[in-house]
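So the structure is just underneath, and the comments pick up after that.
All protein chains but one are shown at their positions in the complex.
To keep things simple, chains are lettered A and B as they appear, and every chain counts its residues starting from 1.
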Amino acid sequence: MDDLRATLDSIDTKLGADASADLAYTGLARSVSRPRLVVRRVGQWLRSPRPYLMLLGFALFMGTWYLTVEVLKLPHFAQMPGPTAVLHEWFSPDPAFGLSIYTADYYLHIWVSLRRVLIAFMLATATGVPLGLFLGWSQRFKEYVFPIFELLRPIPPLAWVPLAIILFQGVETPIIFLTFLASFYATTLNAMLGVQSIEASYIRAAYCLGAKRWQVFWHVIVPGAMPFIFTGLQISVGVAWFSLVAGEMVSGQYGLGYVINTSYTMVQYPTIVIGMVTLGLVGYATSVVVRIIGNYLMQWRARELGLGGRQ
Amino acid sequence: MISNAARTVGAIFASAKFWRGAFSIVLFIVLWEVGSRSEAWFGIAVPGVSRVPPPSAVAATFSELVRDPNYWSSWYLSTQRVFVGFIAAMLVGIPLGLAMAVSRIFYGISFPVFEVLRPIPPLAWVPASIIFWPTQEMSISFVTFLGAFFTIVINVLGGAQAIDARYYQAALSMGSSRWDIFRRIILPGTLPSIVVGATLGIGLAWAVVVAAEMISGGGSAGSLGSKGGGLGFFIWNSYVGGSYTQIIAGMISIGIAGYVSSALLRQGGKMLTPWLHEE
Partner (left out) sequence: MNVPRTWDEAAALARPAGAPLAVSQAQRKGAIRILDVTKTYGSGATAVSAVENCTFDVPAGEITTVVGPSGCGKTTLLNAIAGFHSITSGKIFLDDEILCGPGQLQAEPGPDRVVVFQNGALFPWKTVIENVAFGPRMQGRLSKKQAYEKARTLLADAGLHGLENNYPGEISSGMRRRVEIVRALMNEPRVLLLDEPYRALDSLTKSVMHEALLQLLEKNRLTIFFITHDLEEAIFLGHQVVIMTTRPCRPKKILTIDLPYPRDYSMLTTRRFRDYLDETLEAVHEEALKAFAAGEKER
């Protein structure tokens, strides 16, 4: 096992992807199973200085927060909730302000926000990806449609709030609409860029091989734009959260944005931080999920990058 | 020089591309007008659009607004907040990004914390910001700063990391000092990404300012502070006051503001990076 490890190490560092690709072909690298590789990588990471620097960073951050708020009680800082107060509240079975990991309401708010983001995101993806693909594919279509698209883009999502309230009934729809708008723009633009990023030789090769226009679109353009589309989707999810929080703070009844807002007005400061941190965690989780789905759908890229990546 | 300008303008008007785009925009405005007035003209109310004021009414409002000093002071307030936040984000973000790119240790310490804070939407910081900062101006500017800051750092970091290792090798083999390398390779090499980050950042800053103004000055949960002022507040106020044409006028104003600032930055960026645009 040791000399296999040594062999893999020397390949990684010296010879590069071609060699490891050839080895993959001859089956040598295949004899090392995937879980083993993961364990190896984790082991490497633990032996590097990285995890310790990370801990140092977090310690510095929390330490500064703790010092300035609770120990030194600097002006302005003193009014902020300190880390002990927040942590105490967050993990207490009987929270003073009603929200902690033990209360059902906490999860209700998370779910309400999450649901809105998911609906808006799905709608934005379903409309934005095809639109972006067509914009990239057909020059004529782009000339007709893109100017309007660009005209409306600079208007920030929140500026649409009153208009959305006028246009749509109820409370949920305007919020989802806002969230949808921001996501939609990010997705469409990235899909369009994705099409434009495809090397001309792929398209030419397809025509050479006798493919018709719609076949080129389906077999070359759509898969070729996928990497960009997925990057766009990650951005889109982030932007969705951005708009959602704004919308909830202005006109929501449940949800994490609403929580943050009301915690402020009701002078329940630790809950503000709980809301913020929860937002960060959930937002991050959704990004990761999108990325994982992307990696799964684009096996070819994951494998290519896994072998050192080239081309 | 004038004939050159005239020729380019002429070329624009002669291109089919321009007319196709113009056609769509005109069609859009026409449909909007008809949809808005559908109840009055045809007796049937198109769902949604009929509740929206028509473009002709918006245009009329605009001509009034342009004469109203309050409108311009809103512009001034918002622009001021955007600039303060944006400049602060550049001043803090660019050095931070460069430091992270240059020093592995600094990167190891600060990047994880940065990445943990990044997913928290800037607007979620508004209440914390209001508690912390003494004036409302500063609290709004801080949130604006946050909006632009993360984007700028990520772009600077990415740009610096993407500099081809061979440039470093070439410089070292020619005897450059560490400072030289920083000044002559890292800074210019990162400049395009700084421009991209700045252009994106200022767009985000505008989005945040509008939101923050609406939240501070309005909001269904009651006002979080005293009268805010600024274009976001203007829009919210118009809604509360029932003046729908002003809402749209406000939206268009912000759109223009965001677009113009991005365009200015992009132009400035082009001037700073002439090597990218020669073809």
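A few comments on the model shown:
Here is the rule we use: contacts are C-beta pairs under 8 Å (C-beta built on N, C-alpha and C of every residue); 3 or more make two chains touch, one makes a residue touch a chain.
No experiment lies behind these values; they were computed from the predicted model shown.
The chain not shown here makes contact, within the complete complex, with A.
Considering the full assembly, A:Trp300 is the residue among A:Tyr52, A:Phe91, A:Trp111 or A:Trp300 that touches the omitted chain. Only one of A:Met226, A:Leu244, A:Ile260 or A:Ile274 touches the absent chain when the whole complex is considered: A:Met226. The chain omitted from view is touched by exactly one of A:Leu37, A:Met62, A:Ala205 or A:Ile293, namely A:Ala205.
By the touch criterion stated above, the residues of subunit A touching the omitted chain are 18, 21-22, 24-25, 199, 201-202, 204-212, 215, 219-220, 223-224, 226, 298-301, 303-304, 307, 309-311.
To be clear about the criterion, only the chains that are shown with their structure count from here on.
Interface of subunit A with subunit B (complex): residues 49-50, 52-54, 56-58, 60-61, 76-77, 79-80, 140, 143-148, 151-152, 154-163, 165-168, 238, 241-242, 244-246, 249-252, 256-258, 260-265, 269, 272-273, 275-277, 279-281, 283-284, 287. Subunit B contributes residues 16-17, 20-25, 28, 48-49, 51-52, 105, 108-113, 116-128, 130-134, 203, 206-207, 210-211, 214-215, 218-222, 224, 232, 235-236, 238-239, 244, 247-248, 250-252, 254-259, 262 to its touches with subunit A in the complex.
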